[in-house]
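Comments concern the structure below.
Omission of a single protein chain aside, the complex is shown with its protein chains in their original locations.
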Amino acid sequence: MTALTSTAPVARIHREPFFKRHHRPIVSTLSVLCFLLLWEVAAMQGWVNARFTSQPTQVYKAALVIFAKDDFAWHCGVSFVSFALGFAMALAVSIPLGLYLGVSRRGRLFIEPPLMALYTAPRIVLLPILIVWLGIGLGSKVAIVFLGAVFPIMVNTMAGVRGADHRLLTAARAFGATRMDIFLKVLVPGSLPAILMGVRLGVGRGVLSVVVGEMFVSEAGIGHQIMTYGQAMQFNNLLVYAFTISLFGYGLTVAVRMLEDRIRSWRPSA
Amino acid sequence: MSQDVAASGRMEIRDLSITYRKPKSDEIFTAVDRVSLTIEKGSFVTIVGSSGCGKSTLLLAMAGLIPRAAGSITLGGAEVTKPGPDRAMVFQDASLLPWRTVHGNVRFALELQRWKRDDIDERALRYVRMVGLAAFADYHPHQLSGGMRQRVNIARALCVDPDVLLMDEPFGALDAQTREVMCDELLRIWERDKKTAIFVTHAIDEAIFLGDRVVVMGRNPGHVREVIEIDLPRPRTSAMLDSPAFVAYRRQLREYIAADLLALQMVEALV
Partner (left out) sequence: MIALIRRRPAPFCALISFAVILLVWQMAVDFGFVKAFFISSPSRVAFELVRQAKSGELLTNLSVTLYEFIVGLVFAVVIGGFLGLMASWSETIQHILDPFIWFKYSSPTIAFYPMFVAWLGLGEPTIIVMAFLFAVTPIYANTLSGIKNTDPDLIRAAVAFGARRHDLFFKVSLPGSAPLLIAGLRLAVGRALTGVVAAELFGAAAGLGFSMSYYGQKLRTTEMMASLVVIMILGVIFTQGLGALEARVDRWRTGPVR
């Protein structure tokens, strides 16, 4: 019926060349490889002092040594426990509090200002005080992780509740839903994506907090190792631990992201 | 000589074809298939058709914003290949810079086309007045209603003194009453300079009310089905909407467009 042909010359059917289509991963990978190569060569040739900058090969060798040793697992475990405890407490506090603040205007008016003051201030600076209160062991680490993670989760939870689709609320009310119904069946599920995003941000902050806390004063843990090796100028070892914690943080973030995507696919519209 | 003058503003479209490559596949989709049209200087032409008939695509090609696969578009004898000061476009979305005032937005077009610094302010203000927004010259877009924003859009297009005014469903986002008001306004403004105007719409009444000629486009692929001369006197008034002539045009256009939709349904039933 209709002609998709035309008498005039038409753009040829062709596929974009391989290079153009995969432009992004190719360039990015090349970039990283070049960087590693430059680093290695610079250290080898003496352009930079390898004692200060380490070398990819040195880091690799150090990694093998470290992974084989017992206390690598021990230090990772210590850090993980601090992180897990602090993060769990943060979840337990921030989600209910965030939900409450999301629905209660009065609560917001009074509680939000001091909370925001705490949120915008650098919480790292609370470390010395926390150490005075809780000592140099697990307590202060858990506390700093808690403080790091609690605010992003709470703020995002609150925003999630407040940003609920008004149309859903109106529809629910039209069907005679009670306030509790609306809260449990519309607001909470509706704010799940925002909560998860807050959790993802909180994970990043929590990991950072545990590292800082352990670097500042600690007897064990990844941060402690980083600081010790740093002061001994064994940067290859330091970098192994730095990459380890980066990987851990990244892995957690990816896991939460996957959860976020799963949830988002349930929603038909944004 | 008068022929030269006429030719200078005439837009000629010959065997124009525009194709797209479908995203994520290698198929070619023909949006416009061998369209030929002549638009005389100073005429108001409306283009109407159901969605997907390529009317907006055609307009974008006239503006020089999309490339063509075959055929030619000339304005006053010169080929149209990219945007130029001889054509100005009015989009459905007003696309006003939110950080500039009404006056600033109209000036924007003049700045882009490198008019003389000293003239810009005054000229922009003149066109702001022309569209009836003198009192709102220092307002920002977010303070204006949809109809007002479109007026700024129109002022912006007119102030660069184009030979052809291209309008892509400019009133599409407005409510019914505002649309009527804007149609009257548009004709009032147009009557002053009688610039060549090409107006795309899917509202049949609008097409008849505004145009000297109505180009009916059909879809799959986009092509010109029919061109209807509108023999209603100018200036147009809303009283004409009920006149028998108008009703007859409306019926005629309805039939064309309905036939198009029907044919489409038949094809889809067969497939």
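Note that the chains are named A and B in the order they appear, and that numbering of residues resets to 1 at the start of each chain.
To be clear about the criterion, a contact is a pair of C-beta atoms (placed from the backbone, for glycine too) under 8 Å apart; a residue touches a chain by one contact, two chains touch by 3 or more.
In this text the structure is predicted, and so the values were computed from the model without any measurement.
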What shown chains come into contact with the chain that's not displayed? A, B
Identified contact with the non-displayed chain, of A:42, A:85, A:103 or A:124: A:124
In the whole complex, of A:72, A:146 or A:216, the residue touching the missing chain would be A:216
Based on the whole complex, identify which of A:66, A:227 or A:256 touches the chain you can't see. A:227
Candidates A:39, A:72 or A:241 - the one touching the absent chain: A:241
Residue in contact with the excluded chain [from B:63, B:131 or B:154]: B:63
Would you write out the residues of subunit A that touch the absent chain, in ascending order? 23-24, 27-29, 31-32, 35, 52-53, 109-114, 116-118, 120-129, 131-133, 204, 207-208, 211-212, 215-216, 223, 226-227, 229-231, 233, 235, 238, 241-243, 245-247, 249-250, 253
Since one chain has been left out of the picture, which residues of subunit B touch it in the full complex? 63, 65, 83-85, 88-89, 91, 93, 95, 97-99, 108-109, 111-113, 140-143, 145-146, 160
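The rule is simple: only the chains that are shown with their structure count from here on.
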Per the C-alpha means, the centres of subunit A and subunit B lie apart by a whole-Å value of 50
